[in-house]
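All protein chains but one are shown at their positions in the complex.
As written, the chain order gives the labels A, B, C, D and E, with residue 1 at the start of each chain.
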Amino acid sequence: MRPSKREPDEMRAVSFERGFSKHAEGSCLVRFGDTHVLCTASLEERVPPWLRNSGQGWVTAEYGMLPRSTGDRMRREASSGKQGGRTLEIQRLIGRSLRSVVDLQALGEKQITVDCDVIQADGGTRTAAITGGFIALSDCLSWMEARQMVSRDKVLKDHVAAISCGIYNGTPVLDLDYAEDSAAETDANFVMTGKGGIVEIQGTAEGEPFSEDEFAALMGLARKGITKLVDMQKMAIS
Amino acid sequence: MRPSKREPDEMRAVSFERGFSKHAEGSCLVRFGDTHVLCTASLEERVPPWLRNSGQGWVTAEYGMLPRSTGDRMRREASSGKQGGRTLEIQRLIGRSLRSVVDLQALGEKQITVDCDVIQADGGTRTAAITGGFIALSDCLSWMEARQMVSRDKVLKDHVAAISCGIYNGTPVLDLDYAEDSAAETDANFVMTGKGGIVEIQGTAEGEPFSEDEFAALMGLARKGITKLVDMQKMAIS
Amino acid sequence: MRPSKREPDEMRAVSFERGFSKHAEGSCLVRFGDTHVLCTASLEERVPPWLRNSGQGWVTAEYGMLPRSTGDRMRREASSGKQGGRTLEIQRLIGRSLRSVVDLQALGEKQITVDCDVIQADGGTRTAAITGGFIALSDCLSWMEARQMVSRDKVLKDHVAAISCGIYNGTPVLDLDYAEDSAAETDANFVMTGKGGIVEIQGTAEGEPFSEDEFAALMGLARKGITKLVDMQKMAIS
Amino acid sequence: MRPSKREPDEMRAVSFERGFSKHAEGSCLVRFGDTHVLCTASLEERVPPWLRNSGQGWVTAEYGMLPRSTGDRMRREASSGKQGGRTLEIQRLIGRSLRSVVDLQALGEKQITVDCDVIQADGGTRTAAITGGFIALSDCLSWMEARQMVSRDKVLKDHVAAISCGIYNGTPVLDLDYAEDSAAETDANFVMTGKGGIVEIQGTAEGEPFSEDEFAALMGLARKGITKLVDMQKMAIS
Amino acid sequence: MRPSKREPDEMRAVSFERGFSKHAEGSCLVRFGDTHVLCTASLEERVPPWLRNSGQGWVTAEYGMLPRSTGDRMRREASSGKQGGRTLEIQRLIGRSLRSVVDLQALGEKQITVDCDVIQADGGTRTAAITGGFIALSDCLSWMEARQMVSRDKVLKDHVAAISCGIYNGTPVLDLDYAEDSAAETDANFVMTGKGGIVEIQGTAEGEPFSEDEFAALMGLARKGITKLVDMQKMAIS
Partner (left out) sequence: MRPSKREPDEMRAVSFERGFSKHAEGSCLVRFGDTHVLCTASLEERVPPWLRNSGQGWVTAEYGMLPRSTGDRMRREASSGKQGGRTLEIQRLIGRSLRSVVDLQALGEKQITVDCDVIQADGGTRTAAITGGFIALSDCLSWMEARQMVSRDKVLKDHVAAISCGIYNGTPVLDLDYAEDSAAETDANFVMTGKGGIVEIQGTAEGEPFSEDEFAALMGLARKGITKLVDMQKMAIS
């Protein structure tokens, strides 16, 4: 029995609140249950140095947690003077995931920065960030299309979404919340496209090592969850 | 004529959304028009070194802006490696303002940290932060009272709220939004208590110096605005 | 009775020692009693990025305290790896104050950096820095005029000086020294021009909030003091 | 055809040079072809704050690359002032991997830090670091056993080793070198124990997303490779 | 002919202005010609961690240059976020030099920090700092003796002073000023005690390597200069 009474293959309530920020070219407050992440996509003219005069664009991501998004207050990274290893790891993952469905050539020499700021955390912030970041990115591209800058459908090759799975009390379960995450024996994050291709897999044994069969069960759950998330993305955008 | 069509002495729509964060002991999303600041109050057992074994507590504040809370994306302070001068200045002001109505002795040897994170900025973020931070602080103290840790009314000696004023196109106006703020000749922030005492005054000539009479007009507007804000705080809390 | 036996409206002995540094284009060791600040104005060809090719110049300030300028040795900011919030706040104030009397267009695309380094502190370092920084700036402009680079009188539109006031033992007093500053109920800094315009007002209740009448008394004292300081600046320069 | 002419399931020459450092309690220069990593295990009395007085120990890792371990000289992280995201990500992975086979209770309240410094890089530095780091850790525990501090076999529950796989020119291949790594469509790292349990899986699509079948092929190769690596570890240690 | 018209073995005018700072336990503004360094000695109760409970004290030094102490304005180290290599090198030299004449056991478990801040630079700042730092240190010990904390003569075993020499236009000269320093072929700094013992020697060929004979000539000049400096220290203190 999961602490939340959910079925093993049941995700939390997911919602996308588009246009949450009046300034950003695209924005979305994504909720996976009590995990709330504000994703904004910002269009910038400058690209990283290695792309200058290449005609190619870039999509990158940054990730942060508000100090009291968590059960105990965390130290503000701006005040401690650097982003921690976990932060850097997650924002690299978000960036890679979003780029996997973007045609950087079609974007042209521009940069879109997707900021994912965790307003409230209850497990799965990185998967919510990728899933909601896609909406913000898509809306930014629509904004650009409305100004004849790009064709959104040429830049975005597919959908991308992410979900976590884990083995909790011996059972493979989908979309871990914090209570499960901190007690899970195994924890895995999957990033997949709308067409079902795999973009990223990260599996970690928190306690005992896991077997190939267990991992296959997690992947099966993830596929189910991501299919649903992509459907919800489509509804949200259309 | 103000860009927003408001009367010179008319504030923007103000609202307090209490309990915005499920983790914090007290929290409030405060809105002054399009300026939205999330204020959370976190109770911590440790106090700053100079108060250890003093029996006295501390209230402090931190301030941050999400990178795309503004019209152009700002660099994330966690990534640039330090909090800028403006950030430090504002969080010192918020801390001093809140402490002005707190009996630190009555609080006992505990620390309350009020985080004020700007979700969306449209001028007046520091005044919104002080006004909403008071609500978060008050709710944190109520949370503590419910656990017999303190008496909220002994710790909180009064209300405190803040508002900006400025001279825009030659006319003194109340509660500047961003469009006015960037064009104002003079810009002033006032922090006052419920009983009408002045806690902080900060006035700056952006262009030409201002006169004593002009300053008196600004102070009059501020008094009117803060009286209203305190009334709204009282309604929000009760 | 003030610790220094001064009358409530009596400033400390003020002096300006021009040309203190042989390298700087303008320099002044300013003394407000035992508060000694070395101000140097350095002419630089480069302007901040946002002014490049604008034909307009810039005046900026930096502030620092020698580690043992104070009663207890402070940690050296260069060694702690950053400038503290108070330092950043003060140097922003000095810069704004000096720019308030400068015609940046008339200066041309050049930058003048006014460094204010506290050799010995006894309260009022920021007001001494502004008052003495003006002398260093003026001398730098004279140095430039001697080289046909600018007309000093076109660049400098007015004088600017600053003084602190406070309520000490219930009495409004002028030009607080450290003993008064640490005990004052209310502390305010005023920056005004030679013509009497107000450039900056910063008032803070250290303990109890203050009233409008008290604040008016402080402003009256400040006006008196700044009038004297401007007279002394004029004598020093002519 | 692989650039190195290796068969798809052929690893590079692997060697362990134990006792490379005269100071460390355990050390090993591990070579995966032209990838050379010096691993040292250092015994320290102090444990992280959250384990103090818990009776439990800790194993952690740090990772670095010499500036010219790579084809182009990289900036020295000590001189740039911080460890980059990739560095932090890898050292967190190494630490988790090694801890997966350690009984921290049996270690007792001590810390072992495994430093993995890349002397020469040719792809696969993190997998070499984990595989060689295990040897250094094991030798450190033997050193401790010789001094009656622990029983090595009680602390070390199993072997742990790691290998990379990828899809190169459409073919799944084992143990990517740099030439393959930079051209691979998909890149995955596997960490497994001697008994075949999975500790970590990290798979990334560099270009097109990959399928479950492709991923299964990579996992098959990895299992083969890690079985060999564990055999070589056993020979090296015994 | 030296730019300053001095004889090869002629030092610049040297003076010590004791008690320059009202706060420090010992202080001295030392002048070697146009090189002016403010040295303050601060007594602190805490010692470095490795000396706690050892009964032994410590003497350390910090060094800094005001931004416009030099011909061109230097960037403020507090603002650039770290002390440069030259600064660290010099402050380590000053600390070692002063400790060479201190009986740390006799000092007892206290720390004296000697801050050497360059107000105006014209070559030889480190030698002026050591020579003047000794005066500040000695005055700090006298301050302590007056409070029955130590016996100054037991703590201070000897005098210590420093001077630079160099080969300028082929001629060995004493006490280089900036004009000579930047053109000298060889530059050496000597630190010696009152009894003539050598504490530090640092010789650097700026262009061509130098010979043993040349070095002997420099050492002869240095001995002469330091003998005079120690005499002047004695006069200043007595």
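Please note the rule applied: a residue touches a chain if its C-beta (ideal position, glycine included) is under 8 Å from a C-beta of that chain, and two chains touch if they have at least 3 such contacts.
Nothing here was measured: the structure is a model prediction, and the numbers come from that model.
The absent chain, not drawn in this view, touches the displayed chains D, E throughout the complex. Set against the missing chain, the residues D:Lys82, D:Arg99, D:Lys157 or D:Lys224 yield one that touches it, D:Lys82.
Not every partner is drawn; the one left out touches chain D at residues 21-24, 27, 34, 38, 40, 42, 44, 62, 64, 66-71, 73, 76-79, 81-83, 87, 113, 115, 117, 119-122.
Mapped onto chain E, the interface with the missing chain covers residues 82, 84-86, 88-89, 91-92, 96, 100, 188, 192-193, 195-205, 208-212, 215, 219.
By our rule, only the chains that are shown with their structure count from here on.
Among the remaining chains, those touching chain B and also chain D are A. The interface in A-D, C-E or A-B that matches B-C, meaning over half of the contact pairs are the same by residue number, belongs to A-D. Superposing the C-alpha atoms of chain C onto those of chain E requires a rotation of 180 degrees, given to the nearest 5. Shared residue numbers account for over half of those found at the interface formed by chain A and chain D, and the copies are therefore classed as meeting with the same residues. The distance from the centre of chain A to the centre of chain D, with each centre set as the mean of the Cα atoms, comes to 28 Å. Centre to centre, using the average C-alpha position, chain A and chain B are separated by 33 Å.
Counting only residues that touch two or more partner chains, chain B has 81-82. Each chain pair that touches appears in this list: A-B, A-D, B-C, C-E.
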